[in-house]
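Here the complex is missing one protein chain, while the rest keep their positions.
Chain naming follows the written order as A and B, and within any one chain the residues start at number 1.
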């Protein structure tokens, strides 16, 4: 048992994999924060998606009006979906990239740019900042993911 | 070749990784069931998203009315999206947590609570149960994921 643990610990002790674990976790926690922001706005704006969510506001027609959309809630939800669309590729391609044996410095550069790009994207979406700030931050994360995908295919290609 | 296979089999023979593989697969199959429920409801309620989906109901205006939204279909779709938002972090953070060498009993506790929370969340969403049952099940899965993220960062942090 302890031999197995040691073997796995070696895996996570690899610096590139530790860096991947760190930045993947940070970016996932950032994505999870979108749920809290959505919930906070739904409660403060009284804009809910389900009739059972408004039971505490009383029964009848006066409560029904709170099952509605709110512009700011929808904005956070678009940011959340954009996170899913971009962080899922990073999780998959980033893990394979980390296993492909890149230089530590190159790996750190990729992971740091992606993480910074997604944090900037979220702030630019929620404030919102004027374009093209949101567009450029999106493109930065996208380009870094494509760069890692290129190395995975170059290293591991087996069709 | 067989030496490599043996090495990989050792990896999956680790009990924590086997537990991760089991619960991750269960929770992903649960999420995939949402697609079947959506399809079932779209057909029985005649509420489709695309004009090509209603060709079997005939051409012309009488068929066009079936390209529409249905309250129950939208409810399942919200549950499905909530699954994506919460199961993606579990998949990524849970794998890194499993590689961080936790005690088997602690790992099983995390994986079981998450899986139970997401199954309860789905039932609470689809029946629906009165709140706060859905909210609490969502929070249970969320808290367990944050707990695993904390251990990953404590064990592997490499910025």
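Everything below uses one rule, namely that a contact is a pair of C-beta atoms (placed from the backbone, for glycine too) under 8 Å apart; a residue touches a chain by one contact, two chains touch by 3 or more.
Bear in mind that the values here come from a model prediction, so they are computed numbers and not experimental data.
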Residues on subunit B facing the left-out chain by the touch rule are 4-5, 7-9, 11-12, 15, 17-19, 21-22, 24-26, 28-29, 31-32, 34-35, 49-50, 52-53, 55-56, 80-81, 84, 87-88, 91
For subunit A, which positions touch the chain that isn't shown here? 10-11, 13-14, 16-17, 75, 78, 81, 84-86, 88-89, 91-93, 96, 99-101, 125, 128-131, 134, 142, 145-146, 149, 152-153, 155-159
